[in-house]
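What you see is the complex with one protein chain gone and the rest in place.
The first chain written gets the first letter, and so on, giving A and B; residue counts start at 1 in each chain.
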Amino acid sequence: MTVIGLRIARPGAIASRRSLRVLEHDLLVFRRGWFSYLLSGLSQPFLYLVAMGIGLGLYVNRNGSLPGGVPYLDYIAPALLVTQAMMAGAFEAAWPIMGKITWDGTYEAALNTPLSACDLLLGDLMWIGFRATLLSVLFLLVIAVLGAAASPLVVLAVPVAVLTALAFAAPIMAFTATQSRDSGFNALFRFGITPLFLFSGTFFPIEKLPLFLQPLAWITPLYHGVAAARSLSLGQVEPVGLTVHISALAVVVVAGVAAGRITFRRRLVV
Amino acid sequence: MPETAPATAPLIHARGLRKCFGAFTAVDGVDFDVAPGEAFGFLGPNGAGKTSTMRMIGTVSPVTSGTLTVFGLDPARHGAKIRTRLGVVPQADTLDNELSVLENLLIYGRYFDLSWAESRRRAIELLEFVQLTDRANDKVEPLSGGMKRRLVIARSLINEPSLLLLDEPTTGLDPQARHLLWDRLYRLKQRGVTLCLTTHYMDEAEQLCDRLVVMDRAKIVAEGSPRQLIEKYVTKEVLELRFPRAEGEADDSAHLDGQLDGLAERIEQLPDRVLVYTADGEAAVATAFERGLRPASVLVRRSTLEDVFLRLTGRSLIE
Partner (left out) sequence: MLALRTYRPLPLTRPARIVQRNMLVYRHSFMVIFSGFFEPLFYLFSMGFGVGALIGNVPLGNGSSVSYAVFIAPALLASSSMNGAIYETSNNFFYKLKHAKIYDAIIATPMSLTDVARGEVMWALMRGSLYAVGFIVVVAVLGLAGLGLLTSPLGLLAFPAAMVVGYAFAGAGMAATTFVRQWRDFDYMQLAIMPMFLFSGTFYPIDAYPPALQAFVQCTPLYRGVHLIRALTTGTPDATLLIDLAYLIALGSIGLAITSRRLGKLLQS
């Protein structure tokens, strides 16, 4: 028995197919709310692009002050695609996960089955990836309708956006598992996510930021996601730059999952 | 311990089992065995360590020290394997309010690697068993407490477990709901499912448990069948006497000093009544009247586990 035990019991094993069950659970819940989700998934990008890209763009384009004289709509469309995915990833990793850990007892119930804490982490991360994919594809449709991309490579901005979403979701899930109340999220969003949305090169080039703030922008995952998606969408791809951006995001995802494995076990297995 | 040890290999085996949370010891070196087919109870006040023990058996809480095996397996290494054969009814309902009654069972079956078809087949059968068939497609939230509890029990049976862990299964339910639940649990026991439950209801323990342990302050303080415990720790009958309050006295029975001495082996004076523990209640009443006592009310009753419980864990509130 001990011998067999040693062979099959690998608490360090990364994933089990059981994490797919968690994804199934989330999809089952999603079946009820998909309509309003798709509706806001289409209307939000549309409204933002029309207001900021076209409306505000009228005043920006007048001066032609963007690098290469790019139209403002084309400039912000890929950035908004990525920031929307970031917002979704960050949000889903905060309150809903907190609910499953504490208020609803969903994880407690699941842990009474053969599932492990790591299965829960990976399953719900996959779920967040799924939602981000859905939102990004809808956003891409809006971009296509408004003609807001210069290159067909914009299609590849979708996986970049999903990777960005995961780069926020994974560390935030790890953080959520360390919190006993949701009040920490407030500071996280107000002082983390919102400033990133506003200052990571989404609405204006980071060269317009004060000099001392620029390096700060480089180390944020959102900046890399925005830069990668924008280069694809504008058809101005630099292979080296793109590789750096993608690797930076991938590193954050891996680090986030590693941290999450520790915090999830610490929180749920007591 | 030796004379109560079951003949067959125990389903749960614990020796010197401890659980600490930092400096706090929730379970302090307990020994017990649960035999296949048995209904075993943990009885104790809040905070006695019942739930911590259950969570260790359920393999969701690591053992701090001591020995614990479930189905002969070590929870630390075979957690998933043990849980495959385990049904758990946690203290809180932990149902998914966003899913329907049926869906709650379906997805739980998936967690046990059942196919959708098999999961559905069992779910429909179990809804029948817990009398929730007509609510199958309703949301969970509007269900009554008793219905939710029945649904959680159905959920815990989706993997056809051979051992069912129930943490305070009927707390907060009305009498009808409790009796319905007891009935279902009794049927499960007849089918050979081993039951392991915690409760602080004495009637529940007497109804359901073949054998039980009384826990208090992280330790087991008594063990046996309900009858054995009553015989060991209290007398067969209890006589309850109430006296009219004399002028200017705080307690109703304060003026009795000494008059009851020798009436029985144990007498307990409470602020509102006197409990006389005796083998023959009627005889004690007669003696009391012979001594000229004139109680306002007299009640002779059989001893219950409640008397055992209060004897062992005291009357003061623990929380």
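General remarks:
Just so we're on the same page, contacts are C-beta pairs under 8 Å (C-beta built on N, C-alpha and C of every residue); 3 or more make two chains touch, one makes a residue touch a chain.
Just so we're clear, the structure is a prediction, and the values are computed from it rather than from any experiment.
Touch, as defined at the top, links the missing chain to these shown chains in the whole complex: A. Considering the whole complex, the residue from A:22, A:52 or A:101 that touches the absent chain is A:52.
Within the full complex, the residue among A:31, A:208 or A:266 touching the omitted chain is A:208. Although one chain is not drawn, its touching partners on chain A can still be listed: residues 33, 36-37, 39-40, 43-44, 47-48, 50-52, 55-56, 58-60, 62-63, 65-66, 72, 181, 183, 186-187, 190-191, 194-195, 198-199, 203-204, 208-209.
The working rule: only the chains that are shown with their structure count from here on.
If each chain is reduced to the centroid of its CA atoms, chain A and chain B end up 47 Å from each other. Those residues of chain B whose C-beta lies close enough to touch chain A in the complex are 21, 58, 60-62, 72-74, 77-81, 83-84, 86, 88, 90, 92-99, 103, 106-108, 110-113, 155-156, 159.
Residues 1, 5, 9, 18, 21, 24-25, 28-29, 32, 104-106, 108-116, 268-270 of chain A are the ones that touch chain B when the two sit in their complex.
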